[in-house]
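Complex shown without one protein chain; remaining protein chains in place.
Showing subunit A:
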Amino acid sequence: MERRAFYQNPVLPWLLLAPQLLLVLVFFYWPTSQALFWAFTLEQPWGGGNTWAGFNNFLYIFGDGRYWATVARSAFYAIAVSAISMCLALTLAMFVDRALKGTRMFQSVFVWPYAIAAPAAGVAFRFIFAPEAGLIGAVNEMWPGIWNPATNGFHALGMVIVCHAWLGIGYNFIFFLAALQMLPKSLSEAGAMDGARPYRRMLDIQLPLIAPTVFFLLIMNLISSFTDSFGLIDVMTEGGPINATEVMVYKLYVDGFKGLDYSGAAAQSIVLMLLVIALTFVQFRWVEKRVHYN
């Protein structure tokens, strides 16, 4: 039986909603509508006029090879970051869940990276990975020139991915650990009595049971790597060298603020927004409903 509450007064619910609606309106819908408007016009950087451009801004970015390279790079970035971050977090959570020595300490220690602001972590990692002065400098002393993110695009991209994955470990860890601890111990114990080793129990018992969490985290990680990579990239590489670390969110910043192409940037942000909406939609409609074991 479902019980529902009704308001007699039709105005009251709206009044109660008003503060939240106002916030959403001012900080979300208004800027979004502005971006939407710019995406269909040519906006003068200093204001003072614009001309209708129809779909030209979208046609331009879709006809641009460099934009598609950015899209592919973003996809690779998102998948790599999510995979690395989730695998490491899951491994750590598994160990902590097994109540080994020092578990309580690790429980809090592993969460720390999440509390560090992305730009701060970026500065630290930039130092660690600096080709000459950094901690990795030793590698370059043994094999000169083997590591140089300032000139080698792959190195730079790898460096940012590692940093972003590291930042996400804490967040993923909390969710994995919570999910694992929700599982009845009896299931694992039964498996153990049947002679399954921890690795086998993880694959066949625990992982399927926490599948909803895995899918939830996957979507959250993908979304975060599409949108949160900005701070890291800006601090670590500024999209360089030669655009090798330019992902979608960074390109739209560069085009809009550095290139003064407000309209092109607006069109790109609309595309990015649609992408994130699509991912969220998948999360709500498909993942939350289907991936359940009862």
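Points to keep in mind about this one:
Just so it is clear, a contact is a pair of C-beta atoms (placed from the backbone, for glycine too) under 8 Å apart; a residue touches a chain by one contact, two chains touch by 3 or more; residues count from 1.
As a working rule, contacts and distances are computed from a predicted model.
With the options "sn-glycerol-3-phosphate-binding periplasmic protein UgpB", "succinate dehydrogenase", "Potassium-transporting ATPase KdpC subunit" or "Lactate utilization protein C" in hand, the undepicted chain maps to the protein name "sn-glycerol-3-phosphate-binding periplasmic protein UgpB" (source: UniProt). Contact with the undisplayed chain is limited, among A:87, A:203, A:260 or A:274, to A:260. Remark: the residues of subunit A touching the chain excluded from display are 42-48, 51, 53, 60, 66, 119, 130-133, 150-153, 234-235, 237-238, 240-243, 257-261, 263-264.
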